[in-house]
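One chain of protein is taken out of this complex; the other chains stay put.
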């Protein structure tokens, strides 16, 4: 499923192509923005498909409301803004206008978690927890271009509110489109092993792969499970995976409360006597700004630091 | 700590007195409302202490922003509205304007969870999860007049954002003010037992006591732990409590994801091999409207139904 | 459309009276937003029985979004006359287990949005208006909102948007009743001058007596002939207009409780009920005296049979088809 190291590549402004292709294939899709189109890599649609593009200005609440209205007129709206605003600024509108509707409404959250260079106000590290508490909502955190692209297409056929974290800028293509098929709720084993089970989503699945490369070299017995769908998730797959390991580590580009780690704890606790779960992510604190490398280092989420922390749970 | 059955009573419009008393004792407290003062039992302050009352109209975002401004002018602002709007409608403002400030800013959420008679739009069952993901925030869900009153007073001396669920209307006074002393983070054993440990917060602690009365009659071995502070919580107390029982049940007036149940799962999973945790609350679905009795019954949260479910985990 | 004759107006007055009667009937059971519903009856009658065009299939070609949840009591009251709801069903409003919500959830019969979280409807209505225009449809979108909703910044976002996109198929009606939940809007948080605000936000706007059917009709006509701009009808109303004994009794009440209890006193339902029944009889007599060859309402000449007067409840009609059973232990989260 993972491409061999030599085939892994970085794709610039992937969403520009993904959105353009989507709009060309599905003429009822409307891309939207709240004055951040270019900052979310939306260029071609805005220029070449103006009839499939609606700009609302810096008004995130209205973006979601208008999107829900477009859905009620028969379109498939896809809103876009940064993750901090996509979640925190218009949560009631998402829940009320999209979350109680059968119409598909897709909200994309770019530069999610700590992947924005500006601290606090531009970083949204609570969104996965917020969104998965909405009944019937669909919540997706893809790891790279491959699953982002496929998931967005499937989102268009999913009724109700779909919240998805986006990838902007130069983005990895690490999953093999030939063998990876995104299905809602499915979990994807990326590496196999027995002692330490590492569960991750979104950007953090990239981080997990990086750490795993190091751990593999070091001969540390571990496996990787990528969970792109936060909700609804196949609980049995999570349970089977967790109970097949001695230690579980969750890694997410999110606060370590309420998100993926919280989800895994909730699911395994239903069974009882599950292995210890070490939740890695943003540890109940504000992240600094700066390059993603800098921020990851700050939280020991850089490849080396992360590998050490994962290996460390064996102590 | 719990008053004897014959001393337990119901207090009408408790918050009217609590707020009036608070404002009389602390002349720098400002009660606020977003056109719901009377619906949150605020009467006396609005009439008799107009200098300690600021009405903003139905503008929840502005309420939080103005509150943060009042704090920056040296006051202790206490916003009030229904829980659905207190959380979902102004979350960015809470996080940004109050959550990153050292000044005390208190947000009260009335008719929290399913305790509003109007469905979905008036019910906020995601707030505890949303709020506890904010670094350094304080999140309190009191069970009755006694801890609500005490917690609000302590909130006034707590820096930063304090989100607290409120009680409106006729509200139980079940905790004994003589022996109950609210401390941030502390957990309170209300009944002792060994087999089933029941952890609850807020309104759900009332429900737990009701069920416990039945279970005690039936001789079902159980204990009760009231956790009024969702954040920060004394993790060691939660761990000690959970590992001292064979089965854990969490009960909350909230979605069963991300809130109290999620918190307990996260904490115990840090240790590993914890007892099974059965999370009871709103099961990832929309609640109906109607009387609280009706809504509780719908989710089998009524005293009899709840007692059966708790006893049932022993199977 | 019936010509702007005395008959047209009298007919609408009759529909309005029936809406008032139905509103009172509902609220007499276990309380409700009687004052607003009664006062909005004229606007409601003009929307449902004059302005909106039929789709020829028992519903409307044009689309009406009532942003303020509890003001939808006028939608219910009008839909009774259209046979979409039975009075019997509506009388359960607010009862445990009732399928009739005071603020309806999207998908309830006759409702397109989930209302009740105030201020969220205007953006949706504007989105519908843009969407319909994009499809090349000539549908007109009418959105009713309350003066209290003007406190919510999101409605100003929606207004700015509607003007920027020159949504001339979009009409907002503002129920300017100077009433909020806890007092007069002018005390709680003043919104006047509303017309100036709407004009500055790019709307063609007119402030009218919201209980004058001729003024409402004229305003709708102006809306239809407005080009390149959305339109705002600012309908000044006063709660309980149309039922004098109630209006005399209650100067202010957001909600009138069961048994007529309101903020500062009690209301006797019977005198008002008798008054509105009297009004209906008078109007029916006056109408009969006029030439009755023209069918009063083109759209709903005959009542549509009530197929299923119980609308489904939330959770039933939401997400029947997601393919995921969120209650199961296998797929959840």
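As written, the chains take the letters A, B and C, and residue 1 is the first residue of each chain.
The rule we apply is simple: contacts are C-beta pairs under 8 Å (C-beta built on N, C-alpha and C of every residue); 3 or more make two chains touch, one makes a residue touch a chain.
Note that the structure is predicted; figures quoted are calculated from it, not measured.
In the complete complex, the residue from B:83, B:113, B:135 or B:202 that touches the missing chain is B:135.
Note on the undisplayed chain: of the listed residues C:10, C:30, C:91 or C:164, the one touching it is C:164. When the whole complex is considered, the residue among A:2, A:18, A:36 or A:277 that touches the unshown chain is A:36. If you put the missing chain back, the residues of chain C touching it would be 151-157, 160-161, 163-164, 189-191, 193, 196-197, 199-202.
Residues touching the missing chain, restricted to chain A, are 33-39, 55-59, 61-62, 84-85, 88-89, 117-122, 257, 283-286, 288-291, 293-294 (touch as defined at the top). Although one chain is not drawn, its touching partners on chain B can still be listed: residues 51, 54, 56-57, 59, 61-62, 64-75, 77, 92-93, 96-97, 100-102, 132, 135-136, 139, 158-160, 184-185, 230-236, 263, 267, 270.
What we mean here is this: only the chains that are shown with their structure count from here on.
Farthest chain from chain B, judged by C-alpha centroids: C. If each chain is reduced to the average of its C-alpha atoms, the one that sits nearest the average of all protein C-alpha atoms is B. Listed for chain B are residues 84-85, 88-89, 120-121, 257, 284-286, each touching two or more other chains. Residue positions of chain C with contacts to 2 or more other chains are 105, 114, 116-117, 153, 314, 318, 326, 332-333.
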